[in-house]
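What you see is the complex with one protein chain gone and the rest in place.
And now, chain A:
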Amino acid sequence: MDDLFGIPAPLLFGQLLLGLINGAFYAMLSLGLAVIFGLLNIVNMAHGAQFMMGAFAAWMLLNWLGIGYWAALLLAPIIVGITGIILEKAFISRLYKLDHLYGLLLTFGLALIIEGVFRNEFGSSGLPYRIPAELSGAWDLGFMFMPVYRGWVVIAALILCLATWLIIEKTRLGAYLRAATENAALVQAFGVNVPRMVTLTYGFGVALAAVGGVLAAPIYSVNPQMGSNLIIVVFAVVVIGGMGSILGSILTGFALGIVEGLTKVFWPEASATVIFVIMAIVLLARPAGLFGRA
């Protein structure tokens, strides 16, 4: 067996692949955060809770209404997106004129409330959600067993990230969005309904988190703290990539997933910390993040 850096090569390839899969979740979540921050200037601390809501929505659709995975992949983000729109209208829209800190505190409080409600209702042990029959099973890659479902997660995440990037960078709607980020008053003067666009953008960002939740439901157990475990890492990803940079958050998400995966081989105890070490270094060297504009 060939060794690379003292680690058997098959194990190393396996870890790279697993890192990529986890990176897919980081990328999807940090993408939503970047979109919301870019346009609303809101640090959406409720993102993890909304990711969790997506997973729970899929579970409820299946167990209460008999609606399966594929429909949930579409319905759950719509449902959670609508709750996001309600939150934006009722609370968040009042804070745009204030400092970032207020939005951060508000969404943080909302996250705690949402998680508390789910914990009271469903407990903390988690609920099982089966992998859909079409995606169960695994490919034997020789160096590892690759579950079909994990492969699907990477592909789905890539498609989603690419589509979002294209919409924002290459379409007229995206151009409006980017223009409103630069100067909302001017865009409004051209007859664009900026407040509505802002509301829908928040809903879209939240829906992205919910898609992540549905994708995660069969892999992790569906439980109220599944989002809070992930969200801190995702924030670090956004900071490293550069706040508000779409492409930055996608690339950083995948890259950090891989870095974390490798750390799990070389120094497992540090695997929860490595991303924050990188964050500290990046902030010292490039305060605006790797892809951000100073």
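Here is the rule we go by: a residue touches a chain if its C-beta (ideal position, glycine included) is under 8 Å from a C-beta of that chain, and two chains touch if they have at least 3 such contacts; residues count from 1.
Basically, contacts and distances are computed from a predicted model.
Chemist: Considering only the chain that is not displayed, what protein name does its UniProt record carry among "Anti-sigma factor", "CO/xanthine dehydrogenase FAD-binding subunit", "ABC transporter permease" or "Propane monooxygenase large subunit"?
Modeler: "ABC transporter permease"
Chemist: For the chain left out of this view, which of A:Phe108, A:Trp152, A:Trp165 or A:Tyr220 touches it?
Modeler: A:Tyr220
Chemist: Out of A:Leu11, A:Ala179, A:Val192 or A:Leu290, which residue would touch the omitted chain in the full complex?
Modeler: Here the residue in touch with the unshown chain is A:Leu11.
Chemist: Touching the absent chain in the whole complex: find that residue among A:Ile67, A:Leu104 or A:Met144.
Modeler: Residue touching the chain left out of view: A:Met144.
Chemist: Touching the hidden chain in the complete assembly: which of A:Ile85, A:Leu104 or A:Leu127 does that?
Modeler: The single option touching the absent chain is A:Leu127.
Chemist: On chain A, what residues meet the omitted chain?
Modeler: Touching the missing chain: residues 8, 10-11, 14-15, 18-19, 21-22, 116, 119, 123-128, 131, 138, 144-145, 147, 149-150, 219-221, 223, 225-226, 229-230, 232, 261, 264-265, 268-269, 271-273.
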